[in-house]
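The complex appears here minus one protein chain, its other protein chains still in place.
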């Protein structure tokens, strides 16, 4: 439990160049929403869907970040600023991923079951980027601000603009 | 009154594939903001502009969805996720329209009176799309995520990217 907070604290401290004092971390929207996500995700895995969504919504109201409690998230995940982020139910996020505000990991409406993206290790997704469908963003890829991605991205690639 | 809630409930249930239990509906941001909009719209029509905006802002603070109380909205309207949606005062939305988060139905700053779009029956507008000016989006048109639309769209057309 303590190590959970320690990791979260370290992740935020490492990621933001605008931080000046250590206690600021508890004011970070990502700090709040990630705790809410963890609680919601616990209930989701035990099929208490109402409670799961309750905590997800609770976090979203306070931060503008919507992480579906069913999403799978790895280590050292970080969202900077965050207003407008939407992460879908079947999205999978591996380790060391960073998102900025306004990022959508959503569905196209055409797929069933796994209908949201898989984001591999070390990926960085810029502000306002939209990633739709059951696609994979390869290791260490960078997705530029406001890009639209509708197909698999190879690892280490940098995407700017529309990629479909 | 009861039928109002029933319709709203049915609309949400029908539109979201991520829903697991029926009571989740009351947690939906659209559920909250639509009730606020209806109250605000009532006051707007009776020229109580302060109260109208009060309810509009009340709903927006809780959901991130800004629907001007003067907007005209038809049946079975639905907004998924919703953070960042802005719907202008003179926008007209017909029946069975679905919006995603981040959609703007705004003005260009050049028109007076009717300065926001008209969205016809059955239109779907993807996440982050921006639709500006007194234009018409024709029946059953689909506007792709992050598109920018500055002129009339014919019915059944699908728009991706900049359309001006």
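Letters A and B mark the chains in the order given here, with residues in each chain numbered from 1 onward.
Going forward, a residue touches a chain if its C-beta (ideal position, glycine included) is under 8 Å from a C-beta of that chain, and two chains touch if they have at least 3 such contacts.
No experiment lies behind these values; they were computed from the predicted model shown.
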| item | value |
| --- | --- |
| Full-complex contact with the absent chain, from A:40, A:69 or A:84 | A:84 |
| Of A:40, A:102, A:117 or A:133, the residue in touch with the unshown chain | A:102 |
| Contacting the left-out chain in the complete assembly, out of A:24, A:111 or A:152 | A:24 |
| Where the unshown chain meets subunit B, residue by residue | 49-50, 53-54, 57, 60-61, 64, 66, 68, 70, 83-84, 86, 88-89, 102, 104, 106-107, 112, 115, 128, 130, 132, 146, 148, 162 |
| Footprint left on subunit A by the chain that the document does not show | 17-18, 20-21, 23-24, 27, 29, 62-64, 81, 83-84, 100-102, 127-128, 144-146, 160-161 |
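Operating definition for what follows: only the chains that are shown with their structure count from here on.
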| item | value |
| --- | --- |
| Superposing rotation of subunit A relative to subunit B, computed on C-alpha atoms, to nearest 5° | 120 |
| Centre distance in Å when subunit A and subunit B are each reduced to the mean of their C-alpha atoms | 25 |
